[in-house]
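With one protein chain held back, the other chains of the complex are shown just where they sit.
Think of it as A, B and C in the order they're written, each chain with its own count starting at 1.
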Amino acid sequence: LIKAWEPTLEQYPVIGIDDEEFASVKKLITKQEVRAVTLAKLQLQDDLVMWDIGAGSGSVSIEASNLMPNGRIFALEKNPQYLTFIRDNLKKFAARNVLLVEAYAPEGLEELPDPDRVFIGGSGGMLEEIIEAVDKRLKPEGAIVLNAVTLDTLTKAVEFLEDHGYTVEVSCINVAKTRGLTEYKMFESLNPVYVISARKGEE
Amino acid sequence: LIKAWEPTLEQYPVIGIDDEEFASVKKLITKQEVRAVTLAKLQLQDDLVMWDIGAGSGSVSIEASNLMPNGRIFALEKNPQYLTFIRDNLKKFAARNVLLVEAYAPEGLEELPDPDRVFIGGSGGMLEEIIEAVDKRLKPEGAIVLNAVTLDTLTKAVEFLEDHGYTVEVSCINVAKTRGLTEYKMFESLNPVYVISARKGEE
Amino acid sequence: LIKAWEPTLEQYPVIGIDDEEFASVKKLITKQEVRAVTLAKLQLQDDLVMWDIGAGSGSVSIEASNLMPNGRIFALEKNPQYLTFIRDNLKKFAARNVLLVEAYAPEGLEELPDPDRVFIGGSGGMLEEIIEAVDKRLKPEGAIVLNAVTLDTLTKAVEFLEDHGYTVEVSCINVAKTRGLTEYKMFESLNPVYVISARKGEE
Partner (left out) sequence: LIKAWEPTLEQYPVIGIDDEEFASVKKLITKQEVRAVTLAKLQLQDDLVMWDIGAGSGSVSIEASNLMPNGRIFALEKNPQYLTFIRDNLKKFAARNVLLVEAYAPEGLEELPDPDRVFIGGSGGMLEEIIEAVDKRLKPEGAIVLNAVTLDTLTKAVEFLEDHGYTVEVSCINVAKTRGLTEYKMFESLNPVYVISARKGEE
């Protein structure tokens, strides 16, 4: 009798998975602390539809799927290196309700069901087009969360979202952390991330 | 036919509940963004036992209960004003697997089952005694998370935890956020919180 | 014999004067730490001409005058309350080479000598007009420093300055400090300030 390998989530937390556990490159991944704030801002409830645009290594989709076991998450990515990462990660963390969509947004959005929540982690220079496309499909009272690391993206995203009638808040997250095993506990800073939360009005 | 009121969670997110939704006072509550990071650091998995020491308004326990529907959470608090808050909040958010324990830790811990996770949000001047008591009961590979806002607590907590053999990391979280409806989007800072994560070794 | 009052600087530092020493209101003053960074970014050398637009309590002009005993500093302000503050402060700190100009910029700039350095601490809703006016008069290789506390000002200032051909850098300064005499040393955050530094090209 040969026993098949069974993926199991028992060793991983619902949220707060260590960055090192994800197949990724350091620059790409949404760091553990910022990921937690991002998920909080997404205001997830079970049974929602979420789009993850520019999914990168898939870390946000994977933890979102833990928060919404009955939700449906569509992760859009087309960079070949990142696709390898995200496939490995979806398998490792058994994220069964995340569907990988190989496309650069705004392409690939037409066939998806209307979202309640949209996370934009990367826009590949198409920020305005993506916000336009998302706005047409986002359900009333839906939410868009966008993580900006440049002044350019911060500025444009807030402007576009307000121009489309969204109520926008920005939280700048600065994290400095000690490494676990060093004797002197030197604080090392992550680069700041501007988590932009935009809420659509009622219909 | 009179229909009884049924509490429902549908309108609230799993994590990221707005601070204003909790019965509390501003100074007391663990803010939304810091709460999210705290929950990430707690490395919660469904089916665990968690102690929330100095539970305050209960916001961490309530979101933890959303992350662990099969977990058991024991929230210790004795301040009479806070007890009113926490009772109201447990009811409002239908946190059925949170048990309120009216005691100032380290009192009240004896009767509780051994914890996998401990969050120390407040220590009422008994930090060392609490860490001592928690250490005796925490399961192997269990985790303690402690939020410090003073240099005094930061220093003592790290020292005590390392003296007891824990692997300790500190993440300083600085959040600055705009208010949603102001025209100019002035950034306002929250005070920094040092989220201390300590992991117990294997048996 | 009646002895005349003699102002003396001996008890005050060159830079780093305590915020409480200035006649001001808390919200108005450029805080000690941010003032120091602002002065560093202004790249002052003795013998320069500096304009301080929206001088507020005059704290930046006063410390700049200590750094440039042979410089000439023109402090523009028109808010009546602030004028009282700035007059008191110029007298208290014996800032003899600071000239108070009662005007709301861009008014009042015509009669002044061309500046080497311009600090814009407040723009009273006239940011674009002020940058236009300053740009016409700023000497080649001159520098503009602007402190923004809102996303709106940050965005507009960087955009306008780059549109006028300046090389722009932004430094976001977050300061958290303990109060001196509290036992537990709680860290309290100042709101972040974006110090924008713009350098004009050679002629």
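Quick note on the criterion: a contact is a pair of C-beta atoms (placed from the backbone, for glycine too) under 8 Å apart; a residue touches a chain by one contact, two chains touch by 3 or more.
Bear in mind the structure is a predicted one, so any value in this text is a computation, not a measurement.
Student: Name every shown chain in contact with the chain that has been left out of the document.
Tutor: A, B, C
Student: Touch as defined at the start, partner being the missing chain; which of A:K78, A:K92, A:K139 or A:K185 qualifies?
Tutor: Answer from the full complex: A:K185 touches the omitted chain.
Student: Which residue among C:K91, C:K136 or C:R179 touches the omitted chain?
Tutor: Per the contact definition at the top, the residue touching the missing chain is C:R179.
Student: Taking the full complex into account, what residues of chain A touch the chain not shown?
Tutor: Touching the missing chain: residues 149-153, 174, 176, 178, 183-192.
Student: Would you write out the residues of chain C that touch the absent chain, in ascending order?
Tutor: Counting over the whole complex, chain C touches the hidden chain at residues 9-10, 12-16, 32-33, 35-37, 39-46, 67-68, 158, 167-181, 185, 187.
Student: For the chain that got dropped from the picture, name the residues of chain B it touches.
Tutor: Those residues of chain B that touch the unshown chain are 151, 154-155, 158-159, 170, 172, 174, 192.
The definition used in the following text is that only the chains that are shown with their structure count from here on.
Student: Name the graph shape formed by the protein chains and their touching pairs; answer line, ring, star, complete or other.
Tutor: Basically all the chains touch each other, so complete.
Student: Per the centroid of Cα atoms for each chain, what is the distance between chain B and chain C, given in Å?
Tutor: Centre-to-centre distance between chain B and chain C: 43 Å.
Student: In angstrom, rounded to a whole number, how far apart do the mean CA points of chain A and chain B lie?
Tutor: Measuring from centre to centre gives 25 Å for this pair.
Student: What are the residue numbers in chain B that touch two or more other chains?
Tutor: Residues 174, 176, 178, 185, 187 of chain B touch two or more partner chains.
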